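Only one protein chain is missing; all other protein chains are in place.
Per-chain residue numbering starts at 1, and chain names A, B and C are given in the order in which the chains are listed.
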Amino acid sequence: MNKGRLEAFSDGVMAIIITIMVLEIKVPHGTEWRALVPLLPVFLSYVLSFIYIGIYWNNHHHMLHSAAKVNGSILWANLHLLFWLSLIPFATGWMGENSFAPAATALYGGILLLCSIAYWVLEQTIIRKNGKDSLLAKAIGQDLKGKLSPLLYLTGIALSFWSPWAANGVYVLVALMWLIPDRRIERVYEEE
Amino acid sequence: MNKGRLEAFSDGVMAIIITIMVLEIKVPHGTEWRALVPLLPVFLSYVLSFIYIGIYWNNHHHMLHSAAKVNGSILWANLHLLFWLSLIPFATGWMGENSFAPAATALYGGILLLCSIAYWVLEQTIIRKNGKDSLLAKAIGQDLKGKLSPLLYLTGIALSFWSPWAANGVYVLVALMWLIPDRRIERVYEEE
Amino acid sequence: MNKGRLEAFSDGVMAIIITIMVLEIKVPHGTEWRALVPLLPVFLSYVLSFIYIGIYWNNHHHMLHSAAKVNGSILWANLHLLFWLSLIPFATGWMGENSFAPAATALYGGILLLCSIAYWVLEQTIIRKNGKDSLLAKAIGQDLKGKLSPLLYLTGIALSFWSPWAANGVYVLVALMWLIPDRRIERVYEEE
Partner (left out) sequence: MNKGRLEAFSDGVMAIIITIMVLEIKVPHGTEWRALVPLLPVFLSYVLSFIYIGIYWNNHHHMLHSAAKVNGSILWANLHLLFWLSLIPFATGWMGENSFAPAATALYGGILLLCSIAYWVLEQTIIRKNGKDSLLAKAIGQDLKGKLSPLLYLTGIALSFWSPWAANGVYVLVALMWLIPDRRIERVYEEE
């Protein structure tokens, strides 16, 4: 089966997700600088989601690069991940337009949580197909970041009802944690 | 003629179709959880359509992979399929925003029916070009699923006016039937 | 210079143009069949534009396939074509939402005219780079269809103010004329 088309389709979907989010930043009616002020929370939530989609694209890129074989289960695990990623623009819009209201902040964290679970499922599906001794399996290793992220998202969701800003602080923290590219895979590759 | 560009263009169109559907889930004005309740039918219809586009992408992937030769007729049969697929977001939106009203549910089934016919036409066009002894022709064989689907869609359309939920049950059934990846082609490939 | 990226970018832009047009078919508020009636002109103009973008994609595919060399001028001639194609959704929307009003029908023809001129410019730019003895130059030959189309569009534009239906009849005629795939290039290829 053809890995190229899986990558091309995923690239297409992620490129569209990252770009249509900008449509949520509605052109204001005023012509003064202060017409932009109400857009600030929308803009900030856009920045955060842009970084998250960027991280997913980046890690997806690494993960598939190290997958030698692709089958039907991997195609569907990949579509499952794309499904939850496709809900990020909606959650971003709701959070941004309501200036980080508690429920919207919790929903945003919930979508991030489901994306991280879907990513983990895809990872396991690829490892099952390619074997425990595969490049990917070795590169992932303990996968500390992958195990920590869902816990942090859950913390963020819980914090949303107490302080949405603290919750968003946690989401930013997870993003920063992942911004450091997955050197594990690069390292294992270089050792080969 | 170049199969790569046909695949790339189809991937692009399907990636956009699957992603712009999410724009139908309009960001609600309220900040409470209950603001999300009216979105539930829109969300459910989005899930169903996402799975359908996923199935079409998946099977399209398999079908073109086993096509050795491409000509002008195949290009147009492919565009014809993309045309009906491009109407799925509209039918999804109408059905979702009207909480599965009878007419909208019937229209949704009608679009699915036309997509399945267009897929069959594309399949036959590829087989005519590649020969009855081609990999695809052997892999398709009796094509039970392909023959059953239109009948089930017609049943769903008829049921819409009696019970839209029963109709949607049928559409979910067809989706589940196809979610099982097309092992026929994979099997024939492995035998080669 | 890399022809692959030029094709990929053009495929992307055309895939988006063909798909976002469907966003103009706004989901109606009613739940009855008759809620769809006012959408009929929008739908018809969508069908016509879908076919036109399909024709352009198809011929673009053939033309670049037979171009061996690509340079900066070709990149810009290509972007120029994509610019006019990108205005088709706007012209389609204006014509469809106003049930083929004279001015909207004339504008639609005008955009088609500018697309055909931009296509001709791109063709000539490719021939200038690849030489008069190139595959493309031989394949184009007299280019009767290419010369006839602008004249027919001009006829359509003039007819718009007398009978928009006659004008649209002319646009349909040109589309049918081009739907016949460009056998010239295929024939020359096979002779090689």
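Definition applied: contacts are C-beta pairs under 8 Å (C-beta built on N, C-alpha and C of every residue); 3 or more make two chains touch, one makes a residue touch a chain.
The shown structure was predicted, so the numbers you read here are calculated from the model rather than taken from an experiment.
Visitor: If I consider the whole complex, including the chain that's not displayed, which of A:M14, A:L81 or A:A118 touches that chain?
Guide: Looking across A:M14, A:L81 or A:A118, the contact with the absent chain belongs to A:M14.
Visitor: With the full complex in mind, choose from C:A103, C:L144 or C:L179 the residue touching the hidden chain.
Guide: Residue touching the absent chain, from the options given: C:A103.
Visitor: Even though one chain is hidden, which residues of chain A still touch it in the full complex?
Guide: Residues 7-8, 11-12, 14-16, 18-20, 22-23, 25, 27-28, 31-33, 35-36, 47, 50, 54, 57-58, 61, 65, 179, 181, 183, 186 of chain A touch the chain that is not shown.
Visitor: Extract the touching residues of chain C with respect to the undisplayed chain.
Guide: Here the touching residues of chain C are 1-2, 5, 8-9, 12-13, 15-17, 20, 23-24, 71-73, 75-76, 79, 82-83, 86-87, 89-90, 93-94, 97-98, 101-104, 107.
We adopt the following convention: only the chains that are shown with their structure count from here on.
Visitor: Fit chain B onto chain C over the CA trace and report the rotation angle, somewhere between 0 and 180 degrees, nearest 5.
Guide: 90
Visitor: What is the chain whose Cα centroid lies farthest from the Cα centroid of chain A?
Guide: C
Visitor: Could you work out how far the Cα centre of chain B sits from that of chain C, in whole Å?
Guide: That gives a centre separation of 26 Å.
Visitor: Would you pick out the residues of chain A that each touch at least 2 other chains?
Guide: Chain A, residues with two or more chain partners: 12.
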